[in-house]
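Here the complex is missing a single protein chain, while all its other protein chains stay put.
First chain written, first letter: the chains are A and B, and each begins at residue 1.
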Amino acid sequence: MMPTSVPIDAYSPHGRKPKRIMEPRRIMLYAVLLVAVLYYILPLWVMVMTSLKGMPEIRLGNIFAPPVEITFEPWVKAWSEACTGLKCEGLRAGFWNSVQITVPSVIVSMAVASVSGYALSFWKFRGSEVFFTILIFGSFIPYQVMLYPLVVICRELGIYGTLPAVILIHTIFGMPILTLLFRNYFASLPEELFKAARVDGAGFWGIFLKVLVPMSVPIFVVATILQITGIWNDFLFGVVFAGTQNWPMTVQLNNIVNSTQGVKEYNLNMAATMLTGLVPLTVYFLSGKLFVRGIAAGAVKG
Amino acid sequence: MKRFTLAAGLLASVVLPSTALAVELEVTHWWTSGGEAAAVKVMADAVTGAGITWVDGAIAGGDNARPIIISRIAGGDPMGATQLNTGRDAEDLIKAGLMTDLTDLAEAEGWKDIIRPAKLLDACTYEGRIYCVPVNIHSFQWMWLNRGVYEANGLAVPTNWDEFVASAATLKEKGITPLAIGGEPWQINGMAGVFTVALGGLDLYKKLNIEKSAEAAASPEMTKVFEAVAAARGLVDEGYVGRAWNDATNMVITGKAGAQIMGDWAQGEFSVAGQTAGKEYDCLPGLGFNPVLDTGGDAFFFPKPADGNQEVIDAQLKMASLLVSPEVQVDFNLKKGSLPIRADVNLDAANACMQKGIEILNNPDNVLPSGEQVWSSDTTGQFEDLWVEFFTTPDMTVEDAQARYVEIVSSAD
Partner (left out) sequence: MAQAGRPNPLFRNLTAKIATLPMIVTALVVFVGCSVWTVVYSFTASRALPVSKFVGLDQYERLFSNARWEQSVTNLLFYGVFALVFSFVIGFVLAALMDQKIRFEDTFRTIYLYPFALSFIVTGVVWQWILDPGLGLQATLRGLGWETFSLNLIGSKDTVIYALLIAGLWQGTGFVMVLMLAGLRGIDEDIWKAARVDGIPKWKTYVFIVIPMMRGVMITSLVIVASGIVRLYDLVVALTDGGPGFASEVPAKYVFDHMFARANIGQGLAASTMMLLSVLIIVIPWAYLEFGRKKGR
C-alpha cells in the first residue's frame, strides 16, 4: 500500500494530468476493464485464429487453438478470388459500390437529422412534437414490413434501382434515431448560449453552424458510428433499391458466407466478415481522437 | 437545397454504365456455391452464345433472395429471368399478370411430350397456360450412410430404416451419433415427409399430398410416421440446434454420424469430399422400403418487362427454349447433381446414386408430386412448425401432434 491516504476525489483536477497507474483504485479500474475486454475479445480471437487456419485444421479442431500453420490464403481469397455467382472477384467487387452508397447516405442522413433535431429543440413550432413522436414510433417498425410501400414510393419518384433511391431509404430509416440523438443532445445544452447568439443577431443557420455544431463533436461522432455501421452493413436495402450495378459489398459477403451448398469454408467466412468490418472499425478508431474530454466544455467557455 | 444537387450529381454519375447493343437479361438466382455456380455457368454460356447478355444477379440463400425478387417484380422493376420455387408461391404473381406467357413456345417445341414426369410442367401451368420452365428434378426421398462407420463397428450396413434403427444402439455406445440432423424447420419437416412415404406407404402419401385428405391424416399409417419421428428424437445429438444441413452431411462424411435423411443435393457434399457412391457412402432411396422420388425442383420464371419491350420478351423466350434443350439439360444437371427433366438425353456420366434415381424415374408410378406443389408455403410453414415442436418436445404425445396435424390438413387452402 502506498502511504498516501488522500481520497482520489480530493485531488485538485489540473486538466488532463495522467494519474499514477499503481494506485489501488486504478488497479481495480483496469481490472474491471480488462475482464470486460475478455468477453468482447473472445469471439474476435476465435475469428482471427480460424481465418488463419487451413480447412483440414478447422475440421479437426479446437476453435480456440492458434493455427499450427498460419495461412493468409483465406484473406486473399475473400478479398479478390471468392466466387459469388458467376463472378469470382471476391469482396473487392462491391467495395466501391459500398463506398458510393455509404458516403452520401451518411452525410445526407446526418445533415437532415441534425437540422431536424436542432429545430425540434430550439425552434419548436405547433405540431413539431407530434411529428417527433411519430418518428420515435417509426423507429420501432420492423423495416421489412415497409418494403413494398417503399418500392412503390421509389418507383413513383422515378428513382427506383438507382443510388439516390438507396440514399433516400437510408436517410428515411436513419431519421428517427438520429433526430432523437441530436434533439436530445442539443436540448441538454444550456439555453443561454442560444439566447446570447440570437441577441448577437445570429439566425437559424448561423446559430446552428457557428455555435452548436462545434460544441457537439462527440454526438456527431456517435451518429457517424451508428450510420456508417448501419449503412455499410446493410444488405436488404442495397439489394432491393440500389439496382444490380450498384450492389454493395454485403451482397458478396452474404454470397460467400451464406452459400448453402458445398463445404462451408469457415476460414473464408471469418476473413470475409472481418474484411467487411474493417471500414467501420477504422472509423471507430480514428474518430476516437474526437472523443477526448473537454471539447464541449472548451467551446462553452470559448 | 444542397442535398438535391448532391443527389442529382450522383445520379448523373451512375446512370447506365454502358449502352448495350445486345439485349440484356438480368437473371436472379440463389445458386452461389461452387457446384451450383458451375451449373449456372452452363446456362449463362448458352444464353450468351445466343447473343443475349446475361447479367448475373446471384443472392445466396433462398430466404434472402425471395423478398428481393418478389418485391422487385411487384414493385415494377422486374429482372429478365429469375429462379423461383415452382408451385403455389408464384401463383399470385402469375394471377397479377406479371409473368411472360410461355405457352406458344412450349407448344411449338412440344414440351408436353419431352418433359417428364408430366407433373413438372403441371406445376408451371396456371389456367392452361405455361409460365415457367422446370430445369431439374430434386427429391428429398433419400438416406445417406457412411459405410465405414458400420463396417468398423462390426455391423452390417443397413439396407432399410428398420435395420438402421436396430443398429443405432451399438453406434451410440461407441459415441457415434446414429442420425445426423440440423434443427432448421425444413430439415425436420423433410424427414417427416420421407417417413410418410417410406413408413406410411405410397397410398398415404398420395392421399395427403394430392387429395389433402384429412381422413388419411388421422389414419393409423400416419400414426406410424409420428411414432418414427418420436423415435428419431433419441437418435440425434445435442448440438443439432441451428445446424445447417451440410454440416450434418459433414458429420456423416467424417464418420461422426452414421446416416442422414436428406435430399439428393447432399450428394454434392460427398463428391466434394472425394467420396464415391457405393464405396465410402451408400444411398437408400425411400429409406429402402419404397424407392420413389418426389418431384421438387427448380424452375425459372420470366417476369414481364415493365415497358413491354418486345426485344426483351424475345430474349426471354429464347432463354426458356435454351433451358430445356438437351445440351443444357445434360451439362447443367451433371454439375448440379440433379436429374434432367427429359428422358431423351444421355447421362452415362452420372454416378451410382444418380443412376438409381434415373431408374426410379423411368417408371412414372414411382414419381410423386412434391408437397410444395400442393400445399401453399403458408401451410407448409404450419407443418414445419408442428414437426419442429413435436420433434423437440419429448412431452408432446403422438396423439396430440396427430390431432393438430389433422387440423392443419383440413383447414389448408
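Basically, a contact is a pair of C-beta atoms (placed from the backbone, for glycine too) under 8 Å apart; a residue touches a chain by one contact, two chains touch by 3 or more.
Computed from a predicted model, the values in this text were never measured in an experiment.
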item	value
Of B:66, B:116 or B:138, the one touching the omitted chain in the full complex	B:66
Option from A:55, A:103, A:153 or A:213 whose C-beta touches the chain left out	A:153
Given A:41, A:76, A:196 or A:209, the one touching the chain that is not displayed	A:41
Candidates A:52, A:93 or A:120 - the one touching the absent chain	A:120
Selected residue (touches chain absent from view) among A:55, A:103 or A:172	A:172
Footprint left on chain B by the chain that the document does not show	3, 62-63, 66-67, 70, 74, 88-93, 96, 183-185, 237-242, 376-378, 380-381, 385, 388-389, 391-393
Interface with the undisplayed chain - residues on chain A	8-10, 12-13, 16, 18-19, 21, 29-30, 32-33, 36-37, 39-44, 46-47, 62-64, 112-113, 115-116, 118-120, 123-126, 128-129, 131, 133-146, 148-150, 153, 171-172, 175-177, 179-181, 183-185, 187-189, 191, 203-205, 218-219, 221-222, 225-226, 229, 232-233, 250, 253-254, 257-258, 266, 269-270, 273-274, 276-277, 280-281, 284-285, 288-289, 291-297, 300
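Simple rule for what comes next: only the chains that are shown with their structure count from here on.
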item	value
Approximate Å spacing (C-alpha centroids) for the pair chain A, chain B	38
Chain B-touching residues of chain A, taken from the complex the two chains share	59, 83-87, 100, 104, 107-108, 111-112, 144, 147-148, 151-152, 154-155, 159-164, 167-168, 235-236, 239-240, 244-246, 251, 254-264
Residues of chain B defined as touching chain A within the complex	2-3, 6-8, 10-11, 14-15, 17, 26, 29, 31-37, 40-41, 44, 54-61, 64, 67-68, 71-72, 74-77, 244-247, 250, 254, 265, 268-269, 272-273
